[in-house]
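Here it is, the structure in full.
All protein chains but one are shown at their positions in the complex.
Let's look at chain A:
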Amino acid sequence: MPEIRVTPLGAGQDVGRSCILVSIGGKNVMLDCGMHMGFSDDRRFPDFSYITRNGRLTDFLDCVIISHFHLDHCGALPYFSEMVGYDGPIYMTQPTQAICPILLEDYRKIAVDKKGEANFFTSQMIKDCMKKVVAVHLHQTVQVDDELEIKAYYAGHVLGAAMFQIKVGSESVVYTGDYNMTPDRHLGAAWIDKCRPNLLITESTYATTIRDSKRCRERDFLKKVHETVERGGKVLIPVFALGRAQELCILLETFWERMDLKAPIYFSTGLTEKANHYYKLFIPWTNQKIRKTFVQRNMFEFKHIKAFDRAFADSPGPMVVFATPGMLHAGQSLQIFRKWAGSERNMVIMPGYCVQGTVGHKILSGQRKLEMEGRQVLEVKMQVEYMSFSAHADAKGIMQLVGQAEPENVLLVHGEAKKMEFLKQKIEQEFRVSCYMPANGETVTLSTSPSIPVGISLGLLKREMAQGLLPDAKKPRLLHGTLIMKDSNFRLVSSEQALKELGLAEHQLRFTCRVHLHDTRKEQETALRVYSHLKSVLKDHCVQHLPDGSVTVESILIQAAAHSEDPSTKVLLVSWTYQDEELGSYLTSLLKKGLPQAS
């Protein structure tokens, strides 16, 4: 029985270091290769020794697919390809290919330069690793080798995020990566066709959440910013460089444009500038509005948003500043925060989640006095707001995607075990498909029954068509032919053609059967009785009485002869070819019942 085996090395009942091994139709594919934010020891990368203890990974993996540029999906890539050793192809979309190295470099810098880690991958390794990348377009079918093909679908979430369909023969697996079913200000919604894969591997970050309309949150956000700016206050929005930052920029930019506001908006420089540049280039990956207005104006060419300079923080008057990092734990955002915290006219808006222990978390939980380094105490008078702008599908969205793809099995990754449990139960209940949620290192094996395509020769098909009515999808039809299996492809041809092709002579197979009949009359009369009996029973077959005394039904021959020992018993000799087996056996059983009494 063919199987699909799935083993998560990371992201199994967990969020972080996504890495899933899939074996399908004899091919091994690795989906994502991420790092874990919660660890700084060896556990931060997936355990690649699971694949092989010694020897290069290239021999064991046919390809690696990266769904999007977040570090928990691509962070371990240089380590995996350069330090562990992998030379095969790595597939990702073009925006991912462009932005991924920037983030990896940033990650490396923090790990090596700031934390002083040794034995970490180098810039050169990132470059070498990116050389192995093959870019794919949306909906482009890429042949990895003769049998394995992959195809990318749009996933929303971040720029360039994609879902991948991996297909070998008629077996297929869809891996969603992270996706978003509701469009936002710069990206569209995930979409997949009814590809009916054997297995759908989906993320389940928000397995137990159904979210409110995005509009309320946006409106609240804009209203808060607008009010503060009108009051003459300053607004600080701590963000991470990529993803939400661009969404919020677009949101504010269009609002400024619409309302004709004049207060400046600044964006802290560095990483972001480079990233914004890529956002400008990959317009086809954005949503309908941006694509439509692109002809007049690229929405990412911000009119109102300018680069931030350190000196601006002290300048008077209202302003809005986007600053990194997002959790206010270090860097520019913290510096600005310290400058502005003292005035109640100002406001800080946290657009995302904050890890415990960061300044962001403290102020969100209502702390008004913060101890900074050097025993300083910072009193926070400014308003603190929280807005959740998250780009994962909620429970309803996940169900919607499952409904769209119509998979035979579902496998949940990238979520917490307890929440998955709930979603698993729901999926099984509503779609009546089996659902799995393996932990890291745990293997799920699915047996599949792939349909095997068989080519039929045109001649045979036409002959069949000529015989009967149109093929009806609901009724099976019997068809005679010869199945030729040659180098793993199957063909159905007519027997004559098969004989010719294979250079074989035709053999005839005939069955003969004797039926004893108690009949005192002469052979001819017996034959006549048999004839009239058969004629009356087999109305839609051609029954003939030949001059030499034998009876034929179609091509079946029946001869009557006297029994050599017992003259009162007649022996009926029934003979038919292999092709007429069905009719022949029916005929014998009929004759064995005996003839009706002559009236």
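Methods note: contacts are C-beta pairs under 8 Å (C-beta built on N, C-alpha and C of every residue); 3 or more make two chains touch, one makes a residue touch a chain; residues count from 1.
As a convention for this text, contacts and distances are computed from a predicted model.
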{"item": "Hidden chain of the complex, named as in its UniProt record, picked from \"Integrator complex subunit 4 isoform X2\", \"Histidine-containing phosphotransfer protein\", \"Cell cycle control protein\" or \"GPAT3 acyltransferase\"", "value": "\"Integrator complex subunit 4 isoform X2\""}
{"item": "Omitted-chain contact residue, chosen from A:43, A:132, A:274 or A:289", "value": "A:289"}
{"item": "Residue touching the undisplayed chain, where the options are A:170, A:208, A:532 or A:550", "value": "A:208"}
{"item": "Contact residue for the chain not shown (choose from A:192, A:493 or A:515)", "value": "A:192"}
{"item": "Listed residues A:122, A:140 or A:365, member touching the removed chain", "value": "A:365"}
{"item": "Residue in contact with the excluded chain [from A:98, A:380, A:395 or A:587]", "value": "A:395"}
{"item": "Contact footprint on chain A, counting only the chain that is left out", "value": "182-183, 185, 188-189, 191-194, 208-220, 222-224, 226, 254, 257-260, 287-289, 364-366, 383-387, 395-396, 399-400, 403-404, 419, 422, 425-426, 430, 469-470, 473"}
